[in-house]
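Each remark here refers to the structure printed beneath this line.
For this view, one protein chain was removed and the others were kept in their places.
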Amino acid sequence: MERNIRVRELDSRPMEQREIELVERKGIGHPDTLCDGVAESVMRALSQEYLDRFGSVLHHNTDEAQLVAGRSNPEFGGGEVIEPIYILIVGRATKEFQGEYVPTDSLALKAAREYIRDSLHNVDMETDVVVDVKIGEGSTDLKDVFELDDGEAPNANDTSFGVGYAPFSDTERTVYEIERGIYDDLRERNPAVGEDVKVMGKREGDTLDLTVAVASVSEHVDDVDGYVSLMDDVEEYVYGVAEEHTDCDVDVYLNTADDREEGSLYLTETGTSAEMGDDGSVGRGNRANGLITPGREMSLEAASGKNPFNHIGKIYNILAHDLAEDVAAEIEEVDEVGIKLLSQIGSPIDQPQVAAVNLHAEDGITSDIEYEAESIVDDGLEDVTSVTERIIRGDVSTF
Amino acid sequence: MERNIRVRELDSRPMEQREIELVERKGIGHPDTLCDGVAESVMRALSQEYLDRFGSVLHHNTDEAQLVAGRSNPEFGGGEVIEPIYILIVGRATKEFQGEYVPTDSLALKAAREYIRDSLHNVDMETDVVVDVKIGEGSTDLKDVFELDDGEAPNANDTSFGVGYAPFSDTERTVYEIERGIYDDLRERNPAVGEDVKVMGKREGDTLDLTVAVASVSEHVDDVDGYVSLMDDVEEYVYGVAEEHTDCDVDVYLNTADDREEGSLYLTETGTSAEMGDDGSVGRGNRANGLITPGREMSLEAASGKNPFNHIGKIYNILAHDLAEDVAAEIEEVDEVGIKLLSQIGSPIDQPQVAAVNLHAEDGITSDIEYEAESIVDDGLEDVTSVTERIIRGDVSTF
Amino acid sequence: MERNIRVRELDSRPMEQREIELVERKGIGHPDTLCDGVAESVMRALSQEYLDRFGSVLHHNTDEAQLVAGRSNPEFGGGEVIEPIYILIVGRATKEFQGEYVPTDSLALKAAREYIRDSLHNVDMETDVVVDVKIGEGSTDLKDVFELDDGEAPNANDTSFGVGYAPFSDTERTVYEIERGIYDDLRERNPAVGEDVKVMGKREGDTLDLTVAVASVSEHVDDVDGYVSLMDDVEEYVYGVAEEHTDCDVDVYLNTADDREEGSLYLTETGTSAEMGDDGSVGRGNRANGLITPGREMSLEAASGKNPFNHIGKIYNILAHDLAEDVAAEIEEVDEVGIKLLSQIGSPIDQPQVAAVNLHAEDGITSDIEYEAESIVDDGLEDVTSVTERIIRGDVSTF
Partner (left out) sequence: MERNIRVRELDSRPMEQREIELVERKGIGHPDTLCDGVAESVMRALSQEYLDRFGSVLHHNTDEAQLVAGRSNPEFGGGEVIEPIYILIVGRATKEFQGEYVPTDSLALKAAREYIRDSLHNVDMETDVVVDVKIGEGSTDLKDVFELDDGEAPNANDTSFGVGYAPFSDTERTVYEIERGIYDDLRERNPAVGEDVKVMGKREGDTLDLTVAVASVSEHVDDVDGYVSLMDDVEEYVYGVAEEHTDCDVDVYLNTADDREEGSLYLTETGTSAEMGDDGSVGRGNRANGLITPGREMSLEAASGKNPFNHIGKIYNILAHDLAEDVAAEIEEVDEVGIKLLSQIGSPIDQPQVAAVNLHAEDGITSDIEYEAESIVDDGLEDVTSVTERIIRGDVSTF
């Protein structure tokens, strides 16, 4: 069956040409992102377990982790967590299938604890975090069973949609890479750098203001001087990353809530503000491409934790993003492309109601461009089940 | 101090001129919206209590309610809720001030229970819902105390932003009014109509597809025929509302997940799917204007439950929406306007970093238009504290 | 089959002849007793529901309610509950039988809320108490189904025992009646009297010291004078009850933890100390006869909340108490009697391993006495299922 793919001109001015641009990224250690990560790791654990047991993925959605902040008393050289962070895993899963029980709650508990332990260097799972589980019984109809191998696209679970775009603007790239660099690079080299990082970029014309918050880890900060020196390093690092990705004039505002005179600093025990007052939940932070971009088309879907085989809000957001990247990469003339995929409940997910491809090319959309874009999207939809596989393998990030 | 207000041309094609438009509204009884409502009612109760006791609003944010779905066994003529819905109120509040305890948890409990009882006609608070509370101690610095009367704008709690636009497109208006009509009008006349309503509008050119889900209340539905007849009424009602608000060709798809042959219908005990498998949380549904509009600029901020006096993500989203409505209403030439307000942490909230006003006028932006728009926005910012008052009085909806 | 009933002389000196006697009763509003009451009311609700649906009682045990104290700020004339009391209903129940779901959790929630509301005049269920439920799925084998009508005794669920004795000593009677009087009589006449009452009696020879704690309800106490006057009334009342039931010299010590100089008084909002720091759980208070009597044989079984048809720890404790009362009442010569019933797991509960009847008669145990005692116990065991009926009807108290 032919797919309803429509290639049109962008509805908006390309991002680089707009005067004001706002972009945000909440880092891995931000309470909302932690919840996304927990939800997604629980989903992966369950999917894999279903595959191992039954050769197919059964119905589940674990997209509602709730984090209740703890209380801490950070001090230079090391203070303490007073009340543990509380994380409640919420969702639905198939707990019994073909007469066999699946230990969904135990698996979820383990996956969540592992995820938190792996993501935060300075958290002590014996004292700092309580993980609790409320996963309801979901039912798996025979028609819901998804077998990876048979290559047939499952039916959409809802009438919903996904959106994506490409490429990142310079501002977006800058914001994204700053957090990634701090987490993957700077933090590995400097144990005083925490995982709770928040980057907000505001570009006005050629000026980019970067408001950055980075938690420090008190055990590795001896005193105010140590803190100041640490933040100098972070600032320098941020300027360095920015320089690589943007030609704008950059101003960095780091930990603006600090009041160094009063000794009010962003000091934590665990590297995350979840320890002292910041609650979190799934789907309130980064979109599937890792950013919050109010000037772009965005879905409000919380992709993290949703099942990877027929949940449209998850699959189409990931796929739209991937297809946009492919279009932008493979068609030289395309400066910017946005893709919207709209499902029809009950129809195979490789047959969206509409795949709307909006793009901008300097010299207009030629029939070649149109044909190429259509082909890329068509192939991508044909191969939609590979998204499922990649999600389960953990090759796709949803935050 | 002069405010940084910038009036420019829209970055996007006006919505009515775009070929594809997607709009969604989750009704009052949707699990996510229930959480928004609980969070906001708890916030109002606390704000009012602080005012009554101290003449000022103290620090709090109760924006993280988590709903864990129950389990039910709906039957024609009335079945039963088997496992209650569980709602956890999460947040921070000032529990002690000037030596006086504030019963924040008890107030929150009461406000949440009242809200659920008022919002859902068919819920029995003695059997169907458990409301639990985990509100942490937040601290109120003297500088954080907000006195309504003194007219001075408080300082922003964060570097964040709000966005708004006006007017609603026909599609948006249609989607919005359908849910409002079903809840406020149809439901009052027909007790079989539940509160969990979801409306998704997809306009392609001049064709508007409305995918509508409406829960029925089993006690008032005798059998399949009763259900079919009820849904016929709902469908007729939806067509009626649509006709008032759009000139598109309208197709309504009602409860598409039903399988009438197999007796799989959207039957509930309480009027909400929260009773049987749909979890919910704050900030995952409607934006402050009541809609989810991926084609518009959107903030991901969960406005509901945030404190009403210095939480930028709440105040600026509401204000941007209001100002956009004022500009669209008062300046005849303006077809569409989008407003972005960006705060500076620590600066008074009536002095945003930038207020970006993007608008479209058939014949271009004249200096008169520019001046008028600036004035409206300037006045609105000057009067920002009135937003706080209106939030506390419950005159502003955040969902 | 003949029953193994053994009548022997008491192993202990009759209580009235001992020099030291300690007796305690925790009143209805004491946190532990509240939990007993919640557990028992949940059990009754479930039993009745099973009977109504299936004509038989299915497997369940709801004997583990846990109460976590709230926090309050009592003030003369009325203060407030700051943090609600949290009650977690814990247990096992049959949630599905013969293809039908039983709304065990919703029923439990309702029964518990009703019980608390009925037991405490001054509690506001909208603000002062959170009731939560964690009832696990228990399985009902066919052999476990208990039909009231068929008259056949079910098999014991365990090798366990029950103990009882009669009559109450004067001290026991006094302690018991003081609490009963304060709750049923004085409290009805004086709204300032709370439900949390604790009575400890210590008799040394002919001197009975009564240490009594009685919560006052702040709304109905205007000031210190009001409190003093209230406590004078309570004290007078206690002396009055004591006079009726004992010939000892009585000394009453009322609210000994008060420090009137420092204004430290036993003032509460709700009538129970559960509002401000006293946690509670099932089975830590009164035995099935309503008392704690370290000098008597006691079972540690938490009778409250256990299923009423084959749970030995419940049924045998109640039955042993009843049979002892019958023996003491019907056989004139018997001054005191203690009964122990020991079950054999898997054997019918009307066939205990042994029914040990130890009694004291002024002139020794004649064969007539022995025969009469045996007959009473034999008849009681024959009719054991009537205990089940009485439990379900609420005619038997377990605390």
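Should a chain be cited, it is by its letter among A, B and C, assigned in written order, with residues numbered from 1 in that chain.
Rule of thumb we're sticking to: a contact is a pair of C-beta atoms (placed from the backbone, for glycine too) under 8 Å apart; a residue touches a chain by one contact, two chains touch by 3 or more.
Keep in mind it's a predicted model, so treat the numbers as computed, not measured.
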* Structure fact -> Listed by label, the shown chains touching the absent chain are A, C
* Thinking of the whole complex, not just what is shown, which of A:Leu109, A:Ile318 or A:Ile331 touches the missing chain? -> A:Leu109
* **Touching the absent chain when the full complex is considered, from A:Asn4, A:Gln17 or A:Asn73** => A:Asn73
* To do: Based on the whole complex, identify which of A:Leu10, A:Leu34 or A:Val131 touches the chain you can't see.
  => A:Val131
* Please pick, from C:Gly79, C:Gly295 or C:Pro348, the residue that touches the omitted chain in the full complex. => C:Gly295
* Since one chain has been left out of the picture, which residues of subunit A touch it in the full complex? -> 73, 80-84, 86, 95, 101-107, 109-110, 113-114, 126-128, 130-133
* **Absent chain, residues of subunit C that touch it** => 6, 8, 11-13, 18-20, 22, 63-64, 66, 68-69, 71, 86, 88, 90-92, 134, 136-138, 159-161, 163, 200, 202, 204, 209, 211, 253, 256-257, 277, 279-285, 292, 294-295, 297-300, 302, 340, 342, 345-346, 353-354, 356
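As a convention for this text, only the chains that are shown with their structure count from here on.
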* Using just the Cα atoms, superpose subunit B onto subunit C and tell me the rotation angle to the nearest 5°. => 180
* By number of C-beta pairs in contact, which chain pair leads? -> A-B
* Most remote chain relative to subunit A, going by C-alpha centroids? -> C
* **Between subunit B and subunit A, distance of the C-alpha-averaged centres to the nearest whole Å** => 24
* For subunit B paired with subunit C, centre-to-centre distance based on mean C-alpha positions, whole Å -> 50
* To do: Please list all residues of subunit B that touch 2 or more other chains.
  => 86
